[in-house]
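A single protein chain has been omitted; all remaining protein chains appear in their positions.
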Amino acid sequence: MELETRAVAVNEKGLIGIVRYKLSADEDEIILRTIEAGICGTDKDLAMGNLPQLKLPPGQDYLIIGHECKAEVYKAPPDSSFKEGDIVVPMVRRGCGICRLCKLGMPEYCESGEFKELGIIGVNGCFSEFFKDELSALIKVPKGVEDVAVLAEPLSGLEKAMDQILSFQRGRIPWRCDDGSMNCRKVLIIGTGPIAFLFAMLAKSNGFNNIYISNIRELRKDEIILVNTLDLKFYNSKDGYLQLYKEIGPFDLVFDTTGLPSVAAEVLQYMNYNSVLLLYGFPRKDDTGILRPKIMNEIVYKNLGIIGSVTGPKWGFEAALNHLASWKSQYPTVLDIFLKTKISFDEIPDYLKRPKFNEIKVIIDFNK
Amino acid sequence: MELETRAVAVNEKGLIGIVRYKLSADEDEIILRTIEAGICGTDKDLAMGNLPQLKLPPGQDYLIIGHECKAEVYKAPPDSSFKEGDIVVPMVRRGCGICRLCKLGMPEYCESGEFKELGIIGVNGCFSEFFKDELSALIKVPKGVEDVAVLAEPLSGLEKAMDQILSFQRGRIPWRCDDGSMNCRKVLIIGTGPIAFLFAMLAKSNGFNNIYISNIRELRKDEIILVNTLDLKFYNSKDGYLQLYKEIGPFDLVFDTTGLPSVAAEVLQYMNYNSVLLLYGFPRKDDTGILRPKIMNEIVYKNLGIIGSVTGPKWGFEAALNHLASWKSQYPTVLDIFLKTKISFDEIPDYLKRPKFNEIKVIIDFNK
Amino acid sequence: MELETRAVAVNEKGLIGIVRYKLSADEDEIILRTIEAGICGTDKDLAMGNLPQLKLPPGQDYLIIGHECKAEVYKAPPDSSFKEGDIVVPMVRRGCGICRLCKLGMPEYCESGEFKELGIIGVNGCFSEFFKDELSALIKVPKGVEDVAVLAEPLSGLEKAMDQILSFQRGRIPWRCDDGSMNCRKVLIIGTGPIAFLFAMLAKSNGFNNIYISNIRELRKDEIILVNTLDLKFYNSKDGYLQLYKEIGPFDLVFDTTGLPSVAAEVLQYMNYNSVLLLYGFPRKDDTGILRPKIMNEIVYKNLGIIGSVTGPKWGFEAALNHLASWKSQYPTVLDIFLKTKISFDEIPDYLKRPKFNEIKVIIDFNK
Partner (left out) sequence: MELETRAVAVNEKGLIGIVRYKLSADEDEIILRTIEAGICGTDKDLAMGNLPQLKLPPGQDYLIIGHECKAEVYKAPPDSSFKEGDIVVPMVRRGCGICRLCKLGMPEYCESGEFKELGIIGVNGCFSEFFKDELSALIKVPKGVEDVAVLAEPLSGLEKAMDQILSFQRGRIPWRCDDGSMNCRKVLIIGTGPIAFLFAMLAKSNGFNNIYISNIRELRKDEIILVNTLDLKFYNSKDGYLQLYKEIGPFDLVFDTTGLPSVAAEVLQYMNYNSVLLLYGFPRKDDTGILRPKIMNEIVYKNLGIIGSVTGPKWGFEAALNHLASWKSQYPTVLDIFLKTKISFDEIPDYLKRPKFNEIKVIIDFNK
């Protein structure tokens, strides 16, 4: 089968624009029709020519971007477990085929660094009307979650992050409180982007109830609705976190979405004994954090754990779809706000050039 | 405050019937109005005078039964975290107050055996129009899950069971398959009662896809719908499990709801290397399983794990409510079938006397 | 290089006797000279023609037995990490090369069942003056442990068993006592063979102090010394375990070396909440255990864990050598008793025919 299709492409210098190309597939290959895709900071970095990790697919002089995808099976291989019309989301990280962890099906912990990533490193992504992919990288979306499945990808990496947090703590202390709940534990989330709010929901689904979310600016209208609906507390951190620490005491779990060294160095002073700082963000501006002896003392003396975590495993996508199904019932308003800004395929280049979004999330609607 | 209310009571000899009594509460106590309650096998055992664990509350000559509850806060203590109209589910197991695990908030692993259980051991239950309970035993039901929350209790114990399975395996082997999924693992569920189907959904939410459910009789109509909706496979085990083993190979996870020794002794022969048999059922008839040297050999030679698990922890209720919210989106038909048989309060005694239900689940609707 | 050597061989019918054969090795192969070897029950089973697992090496009409080995490198491949004179112990279990766990270096959890075992399944063993082996199966013995290294193999499997016990418990409860010790936990060991005493030492090294060891006969003189030196308590179980249970209360950890179904079925009645029964033995006589509903109830109601465990991983050999080094300092008398009965190569066939040993352990001294 051969199809003519349009896609958004970049190269090392940044956005090329919309390209047309021919997609041809053998009988045993799958063709997917993109339904929705999310734009994330990485896409904007790619469009600006600012992502050193970028790799063009072998023999190609551009990369089609897009890694937060929801697609429909347009042509299924005859004897596969997929059939036309199935809704799927593709994984982002693809195993290197060399290291023992990738061979085990754990590319999220690839040891060689030779992994690929959909729409980022060596594999064309889904800002394309149609695309092809490996069968083993596709997760079927269960009925009833299809409308929100475009959020599975950004959530999948958070599932891995939370798993590392809980597993690390389980291995050393009983972290729950005397009443069996997590009510005595305080969570601080740094940032108010979509990742921050998705993590807040994930924390709630894991029993955390005292959740603070912070930004150095005041909240916008939609963000206020999210904070209220999710029963979070907002903290304006333009003067740092000392004031929050004085008010509520030390933090048990800090989740950072900014990647800023200065922020990490500051919050490490306000952590509780046996607490965890999860680093998830990549810094997007130059910034410096000063590690002083006092901070090193705190890390040791308080048994702190600092964990970096990146990308989502296959089980993370599965777990994400289950959590999204749960949040559809529990926080429909929240998912509505996440999904309400829908742009058309033709608008992508324009949006990629905007330095920042005021919307919680921008979704490309390929049917628009 | 004082209220006159009606309740279903038992003593050591079995069902007494509907009793009327005065419920009085101090200002700092909470009064709950039951909205829905589930009837479970334990209730029928109690009504038949067949549950040796039964303990009457101190100084009382009867016990009000009922432990699968959904209730509304009718009167809240002034400065509590509860307010009138909140929907709650109460935990069943209550800590002994003596052993280190109960002090830690882990009564689900009580070591002293001196724990209490709502509507079973020493604490009046919720087959009562109104009842009182300890604040620390109540879990607030999130918005959006209220309509299905009566299922939180039976699911809560399965959350603990699944946690033990996954944690045990995580500690010894990478159990996932080479594609990162659980597709290569085969689950066998023994029984087709509500616990069996709830476990099937929980297994699905944990990534298991090859799930066999079995009974020694053919399925009823509703059961067939559940099997189809959940994409399970049914196996008629009236001649034992050898045939299934021959067809699909050894089982990776067996979940037993029958408690029958003969069944456990048989399936242990058909387990895979490094597999787990989770025992969850209490036998309801006399039965004998013969352990032979060959079975002992299998357990050792194949690194089998056999785990018993009982009751649900507080986090299990929280996790259950999240899973129910997820299944509302994914399997609405299934939850409808679970909840469609609603009887009135006055019908409880009659239903308790029936030896078996043909319905998947019988729910008492206190508004009926 | 080519050597003429002598070895003890069996086939499916049992012991053949001492055979002479030519051992030839390429330049990149290693030749080992056996120094000491232990005789274990499996060897006697093989000599009696009673071990169904036996497999002859491909293209050979006999199998050289012996799997508890200590050997010296007689000829090392030029560029290997081994040099002549190094003391080594070989692993027993060899990966199938097919299943994911064997590829990961975890043949102790082989999933295919196609593994091989030194001197048992398809690989010639070390009851041979000289033998060849794969480099990756050899563990170098550190200086200072060489004299006791023949015990590494029987201990290696216990390391894996203990790891499963501790990891399973760590995943669910804080198992230590309120003073941070294991003093409140009671261990029962069933059997008084070498495995039983090695496990007792391992339990001591893991902090257990209340250790009961049992047999259906009175202890022999050497066993009494071991019990006293290790500060164990002996219990005569000829009338079962009820009396012990009445005296000391329920058991927290039971380690079985007999494999007898009747024993397992009995002892399951006397276990503590959240306790573990580790099955390690293979039954050597016909026996039956009756599983009754009451026992199934106990397993569920008390959150029991029953774990089967077989063979030793590479890390188990390493850990075993470390423990043996530790016990040399702490219990020299015990290791002396383990190692004092040394027979010559020529005596092996005679000893293999004896139905039972009165000695704690029989060691073949190849220098004798």
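What to note about this one:
Each chain gets a letter, A, B and C, in the order it is written, and its residues are counted from 1.
Methods note: contacts are C-beta pairs under 8 Å (C-beta built on N, C-alpha and C of every residue); 3 or more make two chains touch, one makes a residue touch a chain.
None of these values were measured; they are calculated from a predicted model.
Although it is left out of the displayed model, the omitted chain contacts the following shown chains in the full complex: A, B, C. Contact with the chain that does not appear here is found for just one residue of A:17, A:97 or A:308, A:308. Within the full complex, the residue among C:168, C:255, C:270 or C:331 touching the omitted chain is C:331. Only one of A:109, A:235 or A:351 touches the absent chain when the whole complex is considered: A:109. Interface note: of C:3, C:48, C:104 or C:248, the residue touching the hidden chain in the full complex is C:104.
Within the entire complex, the positions of subunit C that touch the omitted partner chain are 103-107, 136, 142-145, 167, 170, 174, 176-182, 205, 207, 313-315, 318-319, 322-323, 325-332. One chain of the complex is left out; on subunit A, the residues touching it are 100-101, 104, 106, 109-113, 163-164, 167-168, 170-174, 177-178, 259-262, 264-265, 272-274, 279-283, 285-293, 295-310.
Where subunit B meets the missing chain, the touching residues are 100, 103-104, 170-171, 174.
Note that in this section only the chains that are shown with their structure count from here on.
Summarising the inter-chain layout, the chain whose CA centre lies farthest from the centre of subunit B is C.
Residues touching across the subunit A and subunit B pair largely coincide in numbering: over half of the numbers involved belong to both copies.
Between the CA-based centres of subunit B and subunit C the separation comes to 41 Å, rounded to the whole angstrom.
For subunit A, the set of residues touching two or more other chains reads 103-104, 170, 174.
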